[in-house]
Every structure is written in structure tokens, then in C-alpha cells.
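The complex is shown incomplete by one protein chain, all other protein chains being positioned as in the whole.
Up next, subunit A:
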């Protein structure tokens, strides 16, 4: 059992490394010398091959973990986010074979890697299933939603590439600022990963006691407490006293520690962003832009739309229809206005609006790209923030 589980973890780790290597090969394909076209297409082929091997490694992780735990590994935040990373890679592979666009790999794989690394920061132990999750619909529902979101994520990737290429970086504008905000947001995830890993290596731990309703519970902080739990008392010695308390309106399970983690992500992410800016001496968007000389805007726009067109039905099926069927089986009502449900509906509304706006002239190109980014922001909000801030049936992990 332990062997199987450690093999499974190794496979996930290998997949991550392979994605990283593949990214470098995709990076090679956008080099700006026209002479070695052949070499470039070779690099693209190697890149996609390594990506596929990585995907198979991750699939092996998934299957062996399933065997070890006895249930599909999509039951907590770590497992679910990891799976989401995998569906992004799958969606990328499929889209790659339709459009043969190598620059996509250079951006899609890092997004998937950030998400997988982010996932690994959460508890990775195999957790038992509570009765409400014991259903075949757990994996039917979760895998379908995740696949839909993975495909939709590709529209975010092409949208970002479009924006980086298209936005005039010669002077500062609202558009350059918003593009930097997107870059900065991605770096916040890296900030989170760096902070968590650093303090994990130091074995940092501080225990707090705080009231929930009329009970007192304990929580362990693995990052120094900037924000302590609401009305919390620090029990450990020789660790940092919290600077302030988590506001009381944050209601997810263990909100204090999660909010603290968020603060650390901002802190470290901002530092990393600052360092990058100091090195580049220009906006990140401006630094990447010259690399995209050969990318074709209309093709990027086409893929953005296509990814939404393919992803939307899958998301609807998994996120609304399968979700409703399961809710009916488990609770006797297929729809209950739980925050996660509502945000799935909001996601659906958003992409429905996107598809309708595509009918009118004037919403193609850059506007579509901004919308694709907005849609992904909503998806990530639903994945992360709803569990953190809003109480509800889905506030696991």
C-alpha cells in the first residue's frame, strides 16, 4: 500500500518535471531565426512528445492513487486541483493536434504546472470519504467539470497570448496595467508555493485555539501568523505573535489559517514580482511581447473561441447537469443555491454571455481575449475562494 502510494507520488513528480522540460522545448520553437525551421518543428515534436509522456505519468499517478485509496482521487483540494492541472494538459494536447500551435505549450504547460504545484501545498494524505461523497457521481461529476474547466482554461491561455502580443507596450495604458495584473496574479500563486515550501522545510508550526460557535477548536499554522484566527489564542511558544485577527465574516472551515496563507502569498508574490521587474526593467508583458513575433492573432482568436465552444457543453454537463443529478441522489434536491452551485451557474452565465457576444461584430479579437481571462478568473474564484471565504456544502479542505 505504502509502496503504491509512494510510486504514485513519484509519478506525479515525474509528470511535473516532464512538463517543465517540454516547456523549454516549446520555448525553443519561438526563437526568432527563420533559418532553422526544421529544427524548430523538431523541437515542437519533441515538446509535444514529452508532454504526452508527462501526461501518461500523471495518468499513472491518478490510477495508482485510485488503487491505493479505493476511491477516485478527486475528493479534496489537492486531488482535485491536481486533476484540474491534468485536464489542462489534456486539453492542450488535443488543441495542439488540431492547430499545431507550439507557442500554446509555452504558456499552457506553465499554467498547468503552477496549478499542480499549488495543489501540492495542501494536505496530500489519502482521506476517507464522508458518506455524502460516497457515490459514483463523485468521479463522474468532478472529472467532467474538471475537463470542461481544463478546456476553458485553454481559452484563457490563448487570450493571454493574444493580449501580450496585441497590446501596445510603448506607453503605459489601462490595457497594459490590466495585463500586468494578470501576470501579477499568476505570480501570486508562485508566491504561495515559495512561502509554503520554505516554511515547510523549516518545519514551522504554531498552534492556535479559537471558538467556533460555542466550541473551541485548535488549528495549526504552518506559516507564521500575520493574521491569527478570529478570537484566537496562541498556544505555541517561541513563534511569531499574530499582527491582527482574521475578520469574522470569513466563514470557511479554518478560515484564519487560509486567510493567513493568502496574505503570505501576496507578500512573497509581490516581492517576486518586484524582483522580476527590477531585472527586466520593463513590464512583464513588454518583455514577453517580442517573443511572440510569429504568433498569428486571428488564429489565437479562433482558438479562444473554439476552446469556449468545446468547453462550454462539457462544463454544462459536468458542472450543472451531473451536479444536479448527484445532488438529487444525495440530498433529494437537485439545486440548492449553495455558493459553489451558484458560482458554477455564474460561470455558465458568463460563458453563455461570451458565446452570445461573439455573434455581434466588435467583440472578436482583444475583447474576446479579455473575456476569456475574466472567465478563467471566475473558475479560479470558484475553485479556491469559495472554499476559503464562503461557507457551504463544498467547503472541504
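By our rule, a contact is a pair of C-beta atoms (placed from the backbone, for glycine too) under 8 Å apart; a residue touches a chain by one contact, two chains touch by 3 or more; residues count from 1.
Following the convention adopted for this analysis, contacts and distances are computed from a predicted model.
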item	value
Undepicted complex member, UniProt protein name, chosen from "Phosphate transport system permease protein", "Cytochrome c biogenesis protein", "FeS assembly ATPase SufC" or "Succinate dehydrogenase"	"Cytochrome c biogenesis protein"
Touching residue (missing chain; options A:24, A:66 or A:350)	A:350
Candidates A:66, A:99, A:178 or A:204 - the one touching the absent chain	A:99
Positions on subunit A contacted by the hidden chain, ascending	1, 68-70, 99, 123, 125-132, 134-135, 137, 212-215, 218, 248-249, 251, 297-299, 302, 305-306, 309-310, 312-313, 316-317, 321, 324, 328-334, 336-339, 342-343, 345-346, 349-350, 352-353, 356-357, 359-362, 364-366, 386, 390-392
